[in-house]
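Of the protein chains in this complex, all but one are displayed in their positions.
Our next item is chain A:
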Amino acid sequence: MTNEWKDISKDEFIFEFESLDTVYHTQISHQVRLLSNSAGAPRLFFSEIETPVCADGVCQLAHINVYWDLLGNYVGYGISPEFQLTKFEHEQFGKEDYIKLHQLLLDDNSILKRRKVSDLIDEAPVATSTIDSEVIDGISGATKTEIAESLVKGGLYSCYTIWHLVHGEAQEKMEKYLTSISSDTLMHYFLYAPYNDYQMFALRELPKEDFKEHATQILNIFRTADGVGKAYILKKIPSDILSEKEITSQFYNEFSLIDVNSRTLLINRLKSAHPDAIEILSNYLDRMTRNQLKLYLKCLNSDPNFISKNCLSNLKKASKNTGFTYHYLLREFLNKI
């Protein structure tokens, strides 16, 4: 999030959350503040955190300012120059260590979530089948390396403590808080903001009847979203909108540019698209997997009228393209029609 930082002019306390100090096992309270821009629109959550971290037995205080977006996703942190983070034997974090910490915090599915800090310093191989193992599909050399690689060397406690602060109770409270301030304006901002998580959140909230009004933006989102986002849009977009000639053309012309799973979904939705879609896809036959091609041909089979002149010529061309692995399926198909 690059621009949000620039225009913050309001800062209000909204709630507190607690974290467990890993050393003394006492609860520590932290304040979360909502940062809003000059127009009064909420933009970020923020917390100045102070917590003890134990660098291999020696306890230090860590000072760190954490920022979350409005969905409670961690977005960044700040450290003041006089309170550098430290690792083993009071050595200060270096530049690389700060970068690594940021990467670790970005990983909301980190293995740290499922491990007790004591598990991480255990040198002996862990887990027999009788232990309630939380490592999926096995504890192994690879997993151990996975943990080591995601941590700052010598900074196990800092990493562990800060990760759990950032991804713990605070996030749940932010989610709840967002519900309380949710509004049409905010959802509009989410839908048009350049952030995938915001866009997806807004799309989930968007009533189907409003898809039409935002069709252009939804197409923009489709183009830039990851595979999960694309799939979501292709499943959710109402048939009466997808079937509009222009919209069909825009979505189906993306075929060669998008991931393989979204392509399957485009083919799956041929029936609710404008008939032009059939012809558009005939330009991309050699991009289809075997099953996609079979699905497409099944659709052609269901109504011979679907096979326009152009479409037929594309089918013939692809059937002769020996560089296309599945050209033989097209040959079989053409022999039958």
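Here is the rule we go by: a residue touches a chain if its C-beta (ideal position, glycine included) is under 8 Å from a C-beta of that chain, and two chains touch if they have at least 3 such contacts; residues count from 1.
One rule holds for everything that comes next: contacts and distances are computed from a predicted model.
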Chain not present in the shown complex, as UniProt names it (candidates "Sulfate ABC transporter periplasmic sulfate-binding protein", "Acetolactate synthase II small subunit", "Fumarate reductase" or "Heme exporter protein B"): "Fumarate reductase"
Hidden partner chain, touching residue among A:Ile14, A:Leu295, A:Leu312 or A:Leu334: A:Leu295
Residue, one of A:Ala170, A:Met200 or A:Leu297, that touches the chain absent here: A:Met200
From A:Ile99, A:Val260 or A:Ile337, residue that would touch the chain that is not displayed: A:Val260
Footprint left on chain A by the chain that the document does not show: 109, 113-114, 125, 127-130, 132-134, 136-142, 175, 200, 204, 226-228, 231-232, 235-236, 259-261, 264-265, 289-292, 295, 323, 325-326, 328, 332
